[in-house]
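One protein chain omitted, others in place.
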Amino acid sequence: MTTHKLCTLQEAVAELIHDGDAIALEGFTHLIPSAAGHEVIRQRRRNLTLIRMTPDLVYDMIIGMGGADRAIFSWGGNPGVGSIHRFRDAIEKSWPRPLAIEEHSHADMAARYQAGASGLPFAVMRGYVGSDLPRYNPNIRFIECPFTGERLACTPALNPDVAVIHAQKADRKGNVLISGIVGVQKEVVLAARRSIVTVEEIVEDIKDHAQMNSVVLPGWVVSAVCHVPGGAHPSYAHGYYKRDNSFYKAWDAISRDRDTFLEWMNRHVMATADFAEFCQSLAASGMIRSLPQEVRA
Amino acid sequence: MTTHKLCTLQEAVAELIHDGDAIALEGFTHLIPSAAGHEVIRQRRRNLTLIRMTPDLVYDMIIGMGGADRAIFSWGGNPGVGSIHRFRDAIEKSWPRPLAIEEHSHADMAARYQAGASGLPFAVMRGYVGSDLPRYNPNIRFIECPFTGERLACTPALNPDVAVIHAQKADRKGNVLISGIVGVQKEVVLAARRSIVTVEEIVEDIKDHAQMNSVVLPGWVVSAVCHVPGGAHPSYAHGYYKRDNSFYKAWDAISRDRDTFLEWMNRHVMATADFAEFCQSLAASGMIRSLPQEVRA
Amino acid sequence: MSYTPTELMTINAARKLRDRQVCFVGIGLPSAAANLARLTHAPEVVLIYESGTIGARPDVLPLSIGDGELAEFADTVVSVPEIFRYWLQGGRVDVGFLGAAQIDRFANINTTVIGPYATPRTRLPGAGGAPEIASSAKEVWITLRQSPRSFVERLDFITSAGFLDGGDARERSGARGAGPTAVITDLGVLTPDPVTRELTLTAVHPGIDVEQVRAATGWDLRVSPDLRMTERPSEQELAILRDLHARTAQAHGAAAGGD
Partner (left out) sequence: MSYTPTELMTINAARKLRDRQVCFVGIGLPSAAANLARLTHAPEVVLIYESGTIGARPDVLPLSIGDGELAEFADTVVSVPEIFRYWLQGGRVDVGFLGAAQIDRFANINTTVIGPYATPRTRLPGAGGAPEIASSAKEVWITLRQSPRSFVERLDFITSAGFLDGGDARERSGARGAGPTAVITDLGVLTPDPVTRELTLTAVHPGIDVEQVRAATGWDLRVSPDLRMTERPSEQELAILRDLHARTAQAHGAAAGGD
């Protein structure tokens, strides 16, 4: 890429995410790259394929703003709260546009990312026994073990155009440290053609912060690193700030109605220049008790 | 098992390793369970299938003492030195008994352990392209990707009867912490029906020593934990003692000749009661400059 | 001491867990029950969450499957691919503990859609980890509230297999494990008939009569001739459960506690 590896989130999204791309914003409850999701919306990306094990608020926003044609996922909901209404509205009523879906199980999505990271064309698993999912998803097939004759499920590797994750720390060379619930983040970055990592903190040398067997992504496998403190909100960053459970609950009311949703998005996302302004806007409207970056101090 | 999870190595081998078992002593250069290998020899186990990516000194000893019928491996040598003579003598001249071999590549052995740990009957990989190995090993087959039609290698999962590894620390509940070069140790323990872990140190609670994402084997997946300080010698235990390179070199001379080998084994292994006595015996003969447990202090 | 139907269900589910069992825990009611077991009779139970936490010991109940609380006090935290491959598919899980939106008489469950798949009347969250939990754990327990809308004659979609069409259908399917050995509801406990595998009411909670359970079931419910009554929640069980919910509410904000 032409920008420096350490760049702003605006630059990273402008350069690396294109209309029509298959993008995977990952983070399993922890470290969800919410700020990056907002930036995709601000830059009005269209016709995206959204890949994510658990499409939750971050994809509800993109879908409701009309950015997506298709979702590949294994569990779509607002964790601990209920439905994601924009996602359901798109599937059930094609609003604001139809959303095609390709549905798997968690074990399968994880295996598909692993296959993608491993340079394999497909993943093999014991899965979907007796489930109706394979009837509706032609990407779930079955093969026989060449040694035992057992029947196993298989699905194509996932290789997104762009992986986007949030992590705790990176250094100036772009080496990234992830800790706590690490989800599928290493796999999705290695499976993707390009990758953006937003981080809480830039440190001088990651080796001063990481033990030998820590989950580290070397800078040379990452396309861009952006310093976005609090960028996982309302998800959390272990060691920095907690999950904002009240925001997840508030989202239920914000997103239930199309107009309320649009008004909220226009006010807090489209009318703000970046994630810091978004946080200020939320704080000004009393929606968050404290900005994530302040939680840390 | 009837013995307590924390027990002596003698008890663990007596109870868990039987004649005719397929055993896997793993440790990729680092953390090789040498003391456990000696104990297998002391207890005169016979007709073993020896599984290991890199059969080196630890299997050279067992093979030379007539304990093995078969070896499954990917690289057999004395790292940085040359051949392992007892292994070669068994393959080339059937001394002291014939040794059947099943030969794979490193990537394949690692994948086979992964498949074993994953409850899958086989592993898929891009491998063996143009190699003669599949001509001589019927366990290497090829399948077609059901999506792309590509030809991929596959091999059966490895599920040893017993896995044996060495690690830095365990606690009283048998939780094991491994750090540094971690090799295939987690996979082999999870793939095996039973497992023995020898450790440098017993600590009160492993959580005081392990970060969240450290490589930890919970006590409930391990059959026996044995406190054997220095038990990886001449391999090393990161944070405890270094690799004894001079012993690896000395082994070349010890093992080249059948009688010299037998004399050495009888003197240092068969005539000693346990690993501590073995170390004393070596030190008394000037073969090691210092006992591993002393290196630590 | 009085108690709510949800407390009753949670306490009865918790009682089933034995100490040192390895339990793959779904979020919500299964998580509350598993942690209640850990805080009462099963201190060494091993709780695994699909977020990768092994040996989790949350002090408050997680609102999501990946709360930091789960990682903080776990024995180890591994990646999501690893948790499914080495730990679940690897055959190390004794009990898979699931919730569900709908269940049928053979304990198949639906968490995907109500109505046709392409044009759903209600779009549910989807499979998550359930299809493989249901076919890999040594046994499966399901906990949900009993009503004609949740206990249905015919599922629009089988997300995760119970006994499929009953009889030996599950064995023939290649699924591993014994399948759903218990369904714990707010009214009682259902277990599969050993031969037909049809869910049979084998216990009712105190104060619940069989007709009430029949009325809450969308098919003609079979009732065991040896129907027993579950034990009333003890004061200790209720106190510990309420403490747990109170701590949880305080940690997450008021609305997160209770159920």
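Letters A, B and C mark the chains as written, and numbering starts fresh at 1 in each.
Here is the rule we use: a residue touches a chain if its C-beta (ideal position, glycine included) is under 8 Å from a C-beta of that chain, and two chains touch if they have at least 3 such contacts.
Fair warning: this is a prediction, and the values are worked out from it, not measured in the lab.
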Among shown chains, those touching the left-out chain | A, B
Missing-chain contact among B:T29, B:N139 or B:Q211 belongs to B:T29
Where the complex has a chain not shown, which of B:E150, B:D205 or B:D257 is the residue touching it?
-> B:E150
Sole touch to the unshown chain from B:C7, B:M53, B:I196 or B:V225: residue B:M53
Identify the residues of subunit B touching the omitted chain, counting contacts across the whole complex.
-> 28-30, 53-54, 73-77, 79-80, 83, 87-88, 91-92, 103-108, 110-111, 113-114, 125-133, 136, 150-151, 180-184, 186-187, 215, 236, 238, 242-243, 245-246, 248-249
For the chain that got dropped from the picture, name the residues of subunit A it touches.
-> 114, 117-120, 175, 186-187, 190, 206-207, 210, 212-216, 218, 220-221
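The rule is short, and it goes like this: only the chains that are shown with their structure count from here on.
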Chain pair whose interface holds the most contacting C-beta pairs | A-C
Relative to subunit A, chain with the most remote C-alpha centre | B
Distance from subunit C to subunit B - Cα centre to Cα centre, in angstrom | 41
Per the C-alpha means, the centres of subunit A and subunit C lie apart by a whole-Å value of 28
By residue number and range, which residues of subunit C touch two or more other chains?
-> 71, 77-78, 85, 89, 136
Shared-interface residues of subunit B (touching two or more other chains) are 119-120, 212-215
